[in-house]
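Can you read through this structure? Questions will come right after.
The complex appears here without one of its protein chains, the remainder shown in place.
Going in written order, the chains are labelled A and B, and every chain counts its residues from 1.
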Amino acid sequence: MNRITKDVCGAVDFLRTAVPLVHNITNYVTVNDCANALLAIGASPIMADDMEEAADITSISSALVINIGTLNQRTIASMLAAGKRANERGIPVVLDPVGAGASRLRNETVRKILEQVKIAVLRGNISEVSFVAGLDVSTKGVDASDSDAKHDAVSVAKTVAEQLGCTAAVTGAVDVISDGKRTAEIRNGHPMLGRVTGTGCMTSALVGAFAGACGDCFTAAVSGIAAMGIAGEIAFEQAGSAGTGSFHIAVIDALSRLDGKLVERMAKIDETQD
Amino acid sequence: MNRITKDVCGAVDFLRTAVPLVHNITNYVTVNDCANALLAIGASPIMADDMEEAADITSISSALVINIGTLNQRTIASMLAAGKRANERGIPVVLDPVGAGASRLRNETVRKILEQVKIAVLRGNISEVSFVAGLDVSTKGVDASDSDAKHDAVSVAKTVAEQLGCTAAVTGAVDVISDGKRTAEIRNGHPMLGRVTGTGCMTSALVGAFAGACGDCFTAAVSGIAAMGIAGEIAFEQAGSAGTGSFHIAVIDALSRLDGKLVERMAKIDETQD
Partner (left out) sequence: MNRITKDVCGAVDFLRTAVPLVHNITNYVTVNDCANALLAIGASPIMADDMEEAADITSISSALVINIGTLNQRTIASMLAAGKRANERGIPVVLDPVGAGASRLRNETVRKILEQVKIAVLRGNISEVSFVAGLDVSTKGVDASDSDAKHDAVSVAKTVAEQLGCTAAVTGAVDVISDGKRTAEIRNGHPMLGRVTGTGCMTSALVGAFAGACGDCFTAAVSGIAAMGIAGEIAFEQAGSAGTGSFHIAVIDALSRLDGKLVERMAKIDETQD
């Protein structure tokens, strides 16, 4: 077992004892799944997006996850206020730039967040993260398409990590996580995860949970993404033939049973160092 | 196999190759189910309801589905803006007038949408569609009640289709779809669908997917409604005895496995022409 896998196993077990409170300002499409994924992995979710309380809720939380999936003027202001408060208090901020590249509003919101808030982890599909990196992208809605794969995930992740001084995670068939110095690749997961809405959002929420529990954001990002990938594999084995509804439920089931031993047995994580 | 059934079989198979992007401005109660139903049938969902991006998102989509289930001042404006943009670009608009007749706000919103936006397909229960037709209705919330059946679904569908120059679909024990010239009746489905929230909303979303993929809105409406009816029958057989929670998941499972052959075997669709 390599070092990063060992760290992930430890993080998965530690999370259940730490029970970090994770503040989510997220979309109304997959918010229930995010809450249940957080509970399943051992965290405590709280959702609050009104300007009058967003920063207060961040203050009592261990991590803040900002997801722009169904952003609006009211919640954009709350995202910024909560993000600034998180920065003041040293609370890690995870950003999921859902659909970046698909509309001017999303693009400007991502730029505004990155200008005003120091992000600890950025997680998206290749087209979303490429957009953040300022690379040429063709976005088709909120789901990554094959044509988005024109940029190499490793170089995109490294570029964004260095640009923003954060951990950048590009999830896809192979997930790539880089903080500019360390780079990990995860070969867990299953294509069926792309046929259920919210598996990306849940992954970002899980990264938030690990960031809140363990402090080291590179390990946190690898842990959250590996957890979802492993859960997807288990879910496919148990329910894949039934259809996407049962698979969806089985993903939550698998997260709720995940522990360090299961990760040790199933993880396919490799790390390279610059 | 009659002509319309053959068309539906073709549409179901074609949809999985076309993967239409479907923009939904919908309620926060059943939005997750709508997204998962769309993914299950082979479409790509996107939800966006802020005034600053609604029309932009419509522009990159193949269909727009407007559902007034939990409308508010902010989203009503977005519905109108997105609908107008869809009309400009020739993108089909599906309207689900959830709870029309239940409040002044819903009634006025439906009237406003119909005045400002050309609808391709209107889908609702008998009381909702009767309300749109200007017929006397007794509405009890958002679910159709027996007393709502005082109007004949066929005449209501035809009336609305002619009034609005669209395809009108009245779903119920027997579903009736009419574009004023052609009229189809579908005898698929199961009463248990009425015991899960969002089966109507999902049906409208599926109609949007077919409208985005195949262009002919009559066939699209029949396809979306038949798909949900068949999925309901399969789900009842597989999970009906367990309860409404398992049945709900089994509906998504069935949609995710649906193909032309399954439709050919199970569809109970008849068509009459004027």
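Heads up, the rule we're going with is that a contact is a pair of C-beta atoms (placed from the backbone, for glycine too) under 8 Å apart; a residue touches a chain by one contact, two chains touch by 3 or more.
Only a predicted model underlies this, so the values are computations on that prediction, with no experimental measurement involved.
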*Kindly state which of the options B:20, B:45, B:69 or B:92 is in contact with the chain not pictured.*
B:69
*Which one, A:39, A:174 or A:262, makes contact with the chain that was left out?*
A:39
*Of the residues in chain A, which ones touch the absent chain?*
21, 28, 31-32, 35-36, 39-40, 44-53, 56-57, 60-61, 74, 248-257
*So which bits of chain B touch the chain we can't see?*
27-30, 32-33, 69-73, 99, 102-106, 140-143, 195-198, 242-246, 248-249
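As a convention for this text, only the chains that are shown with their structure count from here on.
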*Find the geometric centre of each of chain A and chain B from their Cα atoms only, then give the gap between the two centres in Å, rounded to an integer.*
33
